[in-house]
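Every protein chain of the complex appears in place save one, which is left out.
Chain lettering (A and B) follows the sequence in which the chains are written, and residue indices restart at 1 in each chain.
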Amino acid sequence: MSRKFLSGNEAFAEGIRLARPEVISAYPITPQTIVVERLSEMVEDGSLKAEYVHVESEHSALSCAIGASAAGARAFTATSSQGLLYMAECLYYAAGGRFPIVMMNADRSTALPWNIYGDQRDSLSQLDSGWIQAYAENAQEALDLALMSYRIAEDKRVSTPYMANLDGFVLTHTYETVEIPERSQADKFLPPYETDNRIDFDNPKNMAFSAGPDTNYIFKYKAHKGLLAAAEVIKETENDFAEIFGRKYTGLTENYLTDDADYIIVTLGSIAGLCRETADKLREQGVKAGVVRIRYMRPFPNDEIAEALKNARAYAVLEKDVSFGNEGTVFTNVNSALKKSGAEVKGYDFIGGLGGRNISAGDIEGIYRSIAEGTDIVNFIGIGGGENG
Amino acid sequence: MRPHIREKKDFSFSEVPENTSFEAGYLVTVNSGWRSIRPEVNSEKCIGCEQCYLYCPDGVIAIRDGKAVIDYDFCKGCGICAKICRIGAIGMEAERK
Partner (left out) sequence: MANKTAESISREEYFYGHKACAGCGGSLAVRAALKVLGQNAVSVLPAGCMSAVGFNFPQLCFSNNSIISTFAGTASMLTGVEAGLRAKGYKDFTAVGFAGDGGTADIGIQALSGAIDRNDNIIYICYDNEAYMNTGIQKSGLTPFGAKTTTTPAGDNIHGNIRPKKNMFEIAAAHGIPYAATASIGYISDFIEKVQKASQIQGTKYIHVIAPCPTGWGIAPDETVEIAREVVDCGLWYLAEYENGEFRLNRRPKEFTSVEDYLKKQGRFRHLDDEDIKVITDSRDKKWEFIEKNFKL
């Protein structure tokens, strides 16, 4: 094991190196570029043995990865924002075809207006596509997710592609000390990709076919069940990961001081750290604040959310996206989880950080205070009072 | 082996594959119902030049013992074989029910 001072992108690339992908399709887009650049250097210096394909667009990047996966190879690609949307057709294709591709997405705002900075609108707009969606908080988790992703995606109970999201610039480009596992540990943790869902010269297949009204719904139901099954597989994988690498992750969500909390912020990604610091500060002042960090948006942690929030007086979702014409998507999911559980907790949506706008400790403290007092349900941080500015 | 008709034609919930892949060359229906005319080979005239075999879009013509023979399960009655035969050994006749 070695320790290095790496950016989130570099750490993720190290994790991918250890996962032994066999085909990498690469197309650059800010702020993901460092990942594909590092991987090309690893291929050049021999520390990564993979077919590295310089595709000419993001659509081709994922289409190429699907072809490689159909050949039985472990495939990887990476993108962001406009690129994610350009390959959107292929997201549904890969998921429906049950190809366990891993893709890193640098969470970045989507045009218009143009903006290269981090928010979560790109990945959250693709929640319906059928991919597992994970959100990393720091560089170590990014590296670890890269390694765990293939274990989870390729599990026969799951067979679903996996999108690992890193906040654009905030996580992709910020430097932290990370532990890089030994190659031997990684190989022990992650066996080679084995599947029937591939080209086979002994038993030829016809793949990626059409299914009419009589059977289509059955294929879709099975895909849905496969994604749901990932929840259990994630827990098992994290247990094995802890045994080999010594770091224990907490499943679909990560709770902080939620057991007795009156006011809880529910959030994704790197902002969680500042939320925990703010919760600590408020605790010193006698406010029972807590934080739930959603690690996986798909499969959605309905039970974990309900369990963490059920005794709170109020919760606020802090998210970096909005589903125009309604509310933030994370809030929609959390609100639904609570409603399904039967718990009655006042819920609020705080939309911030769009286009890379800074969210300050003051903003977060403001959220805790306003949900204690009562406010509009849907709020845009930085814009007047509630939805109407 | 060429794609061929299989016994099992319906798939229940548990039989539908988990992913969108299945055995190559698995057929459940024939195309014979498409025809209103059918090709008939005059084996005495046929010299086995293999033009009809080469040009059939559906691949239903084979050469056996030097003569063209037709798989009527999958012939659609397009008539290309009759047109392409240089010696008129194939004629198109009304499809008999």
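In the analysis below, a contact is a pair of C-beta atoms (placed from the backbone, for glycine too) under 8 Å apart; a residue touches a chain by one contact, two chains touch by 3 or more.
Just so it is clear, the structure is predicted and the values come from calculations on it, not from any experiment.
Visitor: In the full complex, which bits of chain A touch the chain not displayed? Write them out.
Guide: 22-23, 25, 50-51, 53-57, 59-61, 63-73, 75, 89-90, 93, 199-201, 204-212, 215
Visitor: Quickly run down the residues of chain B that touch the omitted chain.
Guide: That gives, for chain B, the contact residues 1-5, 9, 11, 20, 22-31, 34, 47-51, 53-59, 62-63, 66, 74, 76-80, 82-84, 92.
Rule of thumb we're sticking to: only the chains that are shown with their structure count from here on.
Visitor: I'd like to verify one number: the distance from the centre of chain A to the centre of chain B, where each centre is the average of its C-alpha atoms, in whole angstrom.
Guide: 51
Visitor: Which residues of chain A touch chain B once you look at their complex with the stated criterion?
Guide: 96-98, 159, 196-198, 203-209, 211, 215, 218-219, 222, 226
Visitor: Enumerate the contact residues on chain B facing chain A in the complex.
Guide: Those in contact with chain A are residues 11, 13, 16-26.
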